[in-house]
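Here the complex is missing a single protein chain, while all its other protein chains stay put.
Chain IDs A and B follow the sequence of writing; residue 1 opens each chain.
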Amino acid sequence: MSSVFDPKVFEDVEEGHKKWEKKLDKIFSSKPERLERFSTVSDREINRIYTPEDVRDADFANDIGFPGEYPFTRGVQPSMYRGRFWTMRMFAGLGSAKDTNKRFHLLVNQGQTGLSTAFDMPTLMGYDTDSPKARGECGKCGVAIDSLKDMEDLFEGLPIDRITTSMTINPAASILWAMYIAVAEKRGIDKKIIGGTIQNDMLKEFIAQKTFMCPPVPSVRIITDTVEFGTKEVPRWNTISISGYHIREAGSTAVQELAFTLADGIAYTQEAIGRGLNVDDFAPRFSFFFNSHLDFFEEVAKFRAARRIWARVMKERFKAKDPRSWWLRFHTQTAGCSLTAQQPYNNVVRTALQALAAVMGGTQSLHTNSLDEVLAIPTEEAATIALRTQQIIAEESGVANTIDPLGGSYFVETLTNQMEEEALDIIQKIDDMGGMLAAIERNYPQQEIADSAYHYQRQIDEKEKTVVGVNKYVTDEDIPVEVLEIDEELENLQIEKINRLKNERDNKLVKESLEKIGDACAGTLNVMEPLIEAVKNYATLQEICDVYRQVYGEYRDPGIY
Amino acid sequence: MGNNRRVRVMVAKPGLDGHDRGARIIARAYRDAGFEVVYSGLHQTPEEIVEAAIQEDVDMIGLSSLAGAHKYLFPRTVELLREKSAEDIVVCGGGIIPEDDIPPLKEAGIKEIFTPGTALDDIVKWVKENVKPR
Partner (left out) sequence: MTDVAEKIVNGDVRAVARLIRDIDDGMPGVRQVLKELYPSTGNAYILGITGAPGVGKSTLVDQMVSHLRKRDKTVGVLAVDPTSPFSGGAILGDRVRMQRHSMDEGVFIRSLATRGHFGGLTQSTRSAIDVFDAMGKDYIIVETVGVGQDEVDVVKSAHTTIITVIPGMGDDIQAIKAGILEVGDIFLINKADREGTDKTLSDLRLMINMDHKKYEEGNWKPPILKAQAVFDKGVKELLEEIDKHRKHLTEHCGGWQVRRREDKVRQELGDMIKSRLIEEVLGKITETGDFDEAVNSIVEGKTDPYTACDKLVLPAIGVSTG
């Protein structure tokens, strides 16, 4: 309960600081500072220097403390990277399930410790490849999954009882998860031991990424079904990956990313408690997913603030007692939106700096973007460089040798405090609106993000912010980068596969199991059991999603710009 | 009724991809340049976009795609405009479009492709020079 500083210190510091500022004013009076205004990528103004004055009230035990101890500012585990490194989890998915399966085998052989799956747009949106809405999209930005058949191909030969799998899927998350469970059960693996993550975060879809199917309220209901089922039946699974990544990619500031993500987390927690679940039974399985953007110190502070806010929210607001409920465990991906098509090799450097910030911020797992991400789906070579970037940070740079190396920096602690305070203000505003669902209905977060995105783009256009190779140090030469092509034939093959499946399976069983899903949706029964049954009967993804759409209606873009 | 022709453009998101950051930003930039901008919203089929563009009598359709389906969606839009005898509506595109895809897209009738990093002012300038209100 006491300041880390002896009050007497401040007299000297204040005097010294004033003297130093005067000296600087003199220097800059003849030759001004390099910029009129120094600000972060989120346009937060930054001072010339930070001193003990800025963290005058810092209370070591309550605000900073030790890793693994409340409020976890310095990390959730006591040992952090002294024990083991973060999980190097690279997102992969392209073309057909068989193609992606090959890439997965390669990644596992290279030493990757967890798989991460990207799906194509029709899968993400709940359409089969043969839907008219899916024309031209098959396999384009991830793997196409139409039924359990594809899922079986995807994980063929992979030890899913030993590796963990992360699936980046939202509206159709419950179904893909049911498929994964079905694959395990068909191999005789108990669902109690399988581990992984489904993103399953619809709130940020309405806010930012815009991959949606049903309206917000029923969407959250399905999510709560998965939380309930996971808590009871698949205890090693992370049922929601509460994601700020896409909020940031959509153009938010760092603080908005932090605040909206945590507000989403609060909403899911409230829903699950409303379902009658005990907070300590499900909260430890919530994980988070953040962006690591260009502004190094701001990002480190964001991660530190996130842990502190969440710990306090869970303990004080939701009265969680299990310390694991207080932990904000998170996955990080470097900022795709920061990469440039111009001089693409520079992207390796950007990604390295962002990865470094994530590590200094204490991430549990990390995806590093490939240099060609802004051009198309990464080639194998580019993906390997991205993985090597993490390995160099981990094993060559030495930054992982001590825990929270930036803790105690006047600057970083100040930024951490500022971000916490500002995020709490936004969360309060959302609470006053009636929570995140109500805020989304009012388009509040959507509008805030649209404004920030436009502001940033204008700053780039007016050269207030530098983007190397885009608005400064521009070169004319074209640097050729090999781009991965997705075979256009895949769409037809995939459609043939669906047609074959629909002829071979027991269509009566499919119909019955779809009806059961419809009943569960319309009533209060948890949908997961009927889903697992339906996918085992080879109901297709769209057939199931169509049931959702019939019962709940479709959500349409409110068109906020 | 004062004679007051303005550029009218439609900013459209074809396909299932929901990444609308670029589309929304460009819509604002067009507005700030004095254009009338009709925004299509997300998840539109080329058919829906073309029908809307005709009803709205726009001079140009700006298509945005970030998920790789441009090779089908962009040419399909031009093709439908031709079928409706509305090929006087200029089509341009932006988003994650690999360099190698650009020549075939242009050949298919997409007048210009803007790749990531293009300054807003450059896009607006291009529209002012190449799209005349009819």
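Here is the rule we go by: a residue touches a chain if its C-beta (ideal position, glycine included) is under 8 Å from a C-beta of that chain, and two chains touch if they have at least 3 such contacts.
Remember, predicted model here, so these are calculated numbers, not experimental data.
*Asks:* One chain isn't shown here. Among B:G41, B:G62 or B:G94, which residue touches it?
*Replies:* The missing chain is touched by B:G41.
*Asks:* What residues on subunit A make contact with the chain left out of this view?
*Replies:* That gives, for subunit A, the contact residues 215, 441-443, 553, 556-561.
*Asks:* Under the stated touch rule, tell me which residues of subunit B contact the chain that is not displayed.
*Replies:* 1-6, 8, 27-28, 30-41, 44, 47-48, 51-52, 54-57, 84-86, 133
One rule holds in what follows: only the chains that are shown with their structure count from here on.
*Asks:* Can you check how far apart subunit A and subunit B are, centre to centre, with Cα atoms defining each centre and the answer in Å?
*Replies:* One centre to the other, that is 30 Å.
*Asks:* Touching subunit A in the complex: which residues of subunit B?
*Replies:* Per the stated touch rule, the residues are 15-21, 24-25, 27-29, 39, 41-43, 45, 67-69, 71-73, 76, 96, 98-100, 115-117, 119-121.
*Asks:* Any idea which subunit A residues touch subunit B in the complex?
*Replies:* My answer: residues 121-122, 124-125, 127, 132-137, 140-141, 205, 209-212, 249-251, 337, 340-342, 374-377, 450, 453-454, 457-458, 460-461, 467, 469-471, 478, 483, 486, 488, 556-557, 559-561.
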